[in-house]
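Encoded as structure tokens, here's the structure I'll be asking about.
The complex appears here minus one protein chain, its other protein chains still in place.
To keep things simple, chains are lettered A and B as they appear, and every chain counts its residues starting from 1.
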Amino acid sequence: MKWWTFLITATIVAAAVFAGIRALNNDYYFFAGYTVLQFVVLATAWNILGGYTGYVNFGSAAFFAVGVYTTVFLHKTYPLPVPLQIVAAGIVSGLVGLGMGYLTLRLRGAFFAIATLALAVVLQTIIVNWSYVGGARGAYVLRPATIEIVGNYIHYLFLVMLGLAVIALTTARAIEKSSLGYGFATIRDDELAAEASGVPTLKLKLIATTLSGAFMGMAGAPFPYIQAYVQPNAVFGLEYAVNSIAMPIIGGTASWIGPLVGAILLGTLQQVATVTISSAVNVLIVGLLLVAFVIVAPNGIVGVVQKAWRRKL
Amino acid sequence: MSGELLLNAVIAGILLGGFYAAVTVGISISFGILDIVNIAHPAFVIVGSYVTYYVNAQFGIDPILAGILVLPLFYGLGAGIYQVYYVSFERRGKEALSGLAFFFGILFIAEVLLILAFGVDYRDVRASYIGQSLNFGIFHFPLRMLVPCLASLAMFAFLLIFLTRTFIGRAIMAVAQDQLALRLMAADPVKIKRIAFAISIATAALAGSFLIIIQPVEPSVGREYIGRVFAICVLGGLGSLTGTLIGAILLGIVESITATFYGPSWAPAVAFGLLLLTLALRPAGIMGR
Partner (left out) sequence: MSAPLLDVAGLGKRFGGFVALDGIDLSIAAGERVGLIGPNGSGKSTLVNCLSGTLINEIGSVKFDGTELAGLPAHQRTRLGLARSFQLPRPFSSMTVGDNIRVPLIYAVNARSHGRLSESDIATRCDGLLGLVGLADRARDFPRDLTQVDMRKLELARAMAAEPKLLIADEAMAGLSGSEVNDIVELLIMLNERGVTVILIEHIMSAVMRFSKRLVVLVSGRKIADGRPDDVIRNPEVERAYLG
């Protein structure tokens, strides 16, 4: 299936999802759905660098936050419509990804992973000390009540995130099937052999970090509008870091389907859990599932399904 | 900029650095020697702090003593975790992604379990020397920092002797380079590595008992230490224990000066910023092992 065929198919599915949730006529589903879609984008973005290329990013929260705070900053300085905010966030966080990649990607994967953690803390410290974007007190972002065509602004944000998810999935799949995807896989399998085979590993890794960072930032861009109040502890919090890693690993890192499956399953589970139990237990469950899957089913749910399928044949 | 203020900031930094060395020495073992990226190491430090808090609050035992008493517990925990890690990843040869994710998961599980058990409020310990200070003219040595620093250096010295003078200690130092030689010496490399990892976790917990003397703790404090610990390792040179000590003291001093003159909220960024810089400026010839 060519990428534009996939794009069209995905758009149709997305449109159906939107229509379906509109029919339920309850804003809660839009909020919950928005969160799940946000995780689809985050998980897919993480997987481009982590699953395809094998470089683990522990600082997803940092890139997400860059997106969030780019919006906060622009909203105060020169408000833009949400799609443009997303583009701006994508550019800024893409650049951060590029910069960080350039600094650390010539080293072993383990050092890169640690550096991403370092980045998250440095960024959090900077934001906490930057009063223009609210600092530790937080920032309020006023959300308009309605917007033309769609009507309800929440519905609009949901639609925007739906579109972003479609784009992210299409991009991930297109990469997977291309020679770029081959290159990424060789880096993951054996970077030394990849270099010896002519693969420009540094350049490809930089592409992966930039794309991954950009999408994570884009996932964060509409956040201030849907939350209305942005506080560093929440944005840099546990859930984003753990989920960006747990969802692709539990879903399956080998293809674009894994992060989608992981995000939908875990995202929905957490929405239910947060309502019924505390959010700390929520994160605990995700952490436990992550460790369990990594030990027992390293290829994720998709891997388990594939194995069962092959046994049947 | 007051000279006395600077001087005491440096002193505090040195004392802090001594403590940082105790926190980091476990990573020098697990990462420097065993090549295991245990980013959950700081979580064990904090768990150690909380266990110390509990023992201190319930039984009134001195925190450092409490830390020493629970060492066997953490040694056992470390051995168990290594066993799981070995069977699941090292043996299968899939260390990279899975190993990192495994320890990351443990980091979070530990933090959340602490939140559920103790809540997010700060906890601290009671001991007679906290709040007092040794003063020599303009030099001030707060005991809540001096005592942990001395204890840290003692633990550090003990480990150094263990690793260089005993059979098991030398086997641990050798296991990174020559597993074949170890086997020929009738030492099981896996068992040696397990012992080494268990020691690294035990030292983390003991360092935790020092930590809660220096400052009150809450569950997310561990995350600041991830950067500190790896920054020190990278600065001091992986696997070199003396390098760890020097790196730790350097970091302690820089952090202390930053905190004194620019405010404590910038302190966590120092270690991480230093780490990023060090990683960035390393020569490009490093690829793979």
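Everything that follows uses one rule, which is that contacts are C-beta pairs under 8 Å (C-beta built on N, C-alpha and C of every residue); 3 or more make two chains touch, one makes a residue touch a chain.
Being a predicted model, the structure only gives us computed values, none of them experimental.
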| item | value |
| --- | --- |
| Per the touch definition above, residue among A:Met1, A:Ala23, A:Ala145 or A:Ala196 touching the missing chain | A:Ala196 |
| Touch list for subunit A against the chain that is not drawn | 179, 182-183, 185-186, 188-190, 192-202, 254 |
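The rule is simple: only the chains that are shown with their structure count from here on.
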| item | value |
| --- | --- |
| Where subunit A and subunit B are represented by their mean Cα positions, the distance between them in whole Å | 32 |
| Of all residues in subunit B, those that touch subunit A in their complex | 31, 37, 39, 84, 88, 94, 96-98, 100-102, 104-106, 108-109, 111-113, 115-116, 223-224, 226-227, 230-231, 234, 265-266, 268-269, 271-273, 275-276, 279-280, 282, 284, 286-289 |
| Residues of subunit A that touch subunit B when the two form their complex | 50, 54, 56, 58, 103-104, 106-111, 113-115, 117-119, 121-122, 125-126, 128-129, 191-192, 195, 238, 242, 245-246, 249, 253, 280-281, 283-284, 286-288, 290-291, 294-295, 298 |
